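All protein chains of the complex are present and in place, except for one that has been dropped.
Moving on, here comes subunit A:
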Amino acid sequence: MTTNSELAVSASGLVKTFGDFTAVDGIDLEIRRGEVFGVLGPNGAGKTTTLKMLATLLSIDAGSAEIFGVDVKAYPHQVRQLVGVTGQYASVDENLTATENLVLFGRLLGMSGKAARAASEELLESFGLEEAAKRQISKFSGGMRRRLDLAASLLSRPPLIFLDEPTTGLDPRTRGQMWDTIRTLVAGGSTVLLTTQYLDEADQLADRIAVIDRGVKVAEGTSEQLKTSVGSSTLHLRLSDKSQIAAAAAVVEKVTGDRPVLTPEAGGVNVPLADADRAADVLIGLRHADISITTANVQQPTLDEVFLALTGHGTESAENPEQTDRNIHTEEVA
C-alpha cells in the first residue's frame, strides 16, 4: 500500500465518548501537506482525545479519518508507519537512559543495533542532549524529557508529526528552543499537528488553527483571521493630564466612531480597534487637539478574549499562571 492524498490529515465527524460523556463531538479536520496545523483549546476541550484517535491510540467511535489517504480505522498498522507521536505526558521509559530509550525505539522500528545507536547519537546531539545520554530519564528536567520525547518521535522519519502541548510547563527559554525545533522540522518538509492552550504559540507556529471547545470545533482559520473575527486589538493610552480625559474621549470617538473605555482615576483611555492601523489616526487626532500622552500600546486579543468571543464563555483555565505575563505581543507605538 502507498499513500496518495494531497491532504496529510482528513477527518470528518470524529466522535469519542467515555461512558455517557462525549469528549469529542463531531470534529472535522483537513491538514495539508507541509503545513503546521494548530489545535487550540482550553483544558478538557478534547485536544488529546482527538489526537489519540488520529494516532490509532484510541478507537474512533463515529466518523472517519485518513492519514495521507490511509484510513485510520481500517489500516492502523500503516497509519503508525506515517505518524510520529509526541504525547502530552512523556512517552519515554523512566528507568532507561536517553540512549537506551532511543536505541530501544530504533530497534523496534527495525534498525540494526548499529544503525539505532548511530541514529540515537545523532538525534541526542541535535537536541542538545548528548551530555545526558547516559542518564536515566527519571533524573531529567521537564524540558529535557520533552525534547527526548520529540527526538524519539523522529526516529522513524515520519512525514506527519503529532505534538500534544509540546511546551506546556516549559520555561520561556526552553519554549523558544522547542519552537525553533518545530520550525526546523517544518522546513524539512514535515507536516505538524500540534495542540496548545496558548494563542501565541499557535500564532507563532501554526499556518492554520482550529479552535475547539467542549469537543466541538468553534472556529478555524489563520491566526490573523481568528483575531480579526474576534474583533479588535485594544489601544491603551495614558494621559499626561487626567483632566483632559473628556476631551480625549471626544477625539477618539470622532476618529474611530466608537466610545472608548475610560479609567478616569488613572487618566486611562482604552480604545477598541477594528484594525491596528487606526492607532496612528487616534494618536494624530490627539496631537492635533494638544492632548499629550505618557504611554500608548496596542494589545492583540488574548486567548481568553478569543474564547469569550467564540464560545460565549472564558477558557476557565485557572491553572494558567502565565496568562498575564504572556499577554500577547504588546507593541509600543509611542
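Keep this in mind: a contact is a pair of C-beta atoms (placed from the backbone, for glycine too) under 8 Å apart; a residue touches a chain by one contact, two chains touch by 3 or more; residues count from 1.
Just so it is clear, contacts and distances are computed from a predicted model.
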Chain left out of the displayed complex - its UniProt protein name, from "Transport permease protein", "Nitrogenase", "NADH-quinone oxidoreductase subunit F" or "Acyl-CoA/acyl-ACP dehydrogenase": "Transport permease protein"
Which residue of A:Gly26, A:Gly63 or A:Pro158 touches the chain not shown here: A:Pro158
Residue touching the undisplayed chain, where the options are A:Glu100, A:Glu130, A:Asp207 or A:Asp258: A:Glu100
Residues of subunit A (touch criterion as defined above) contacting the omitted chain: 1-3, 8, 33, 55-59, 68, 70, 75-78, 80-83, 85, 87, 89-96, 100, 104-105, 107-110, 122-123, 126, 152, 154, 156-160, 181, 184-185, 187-191
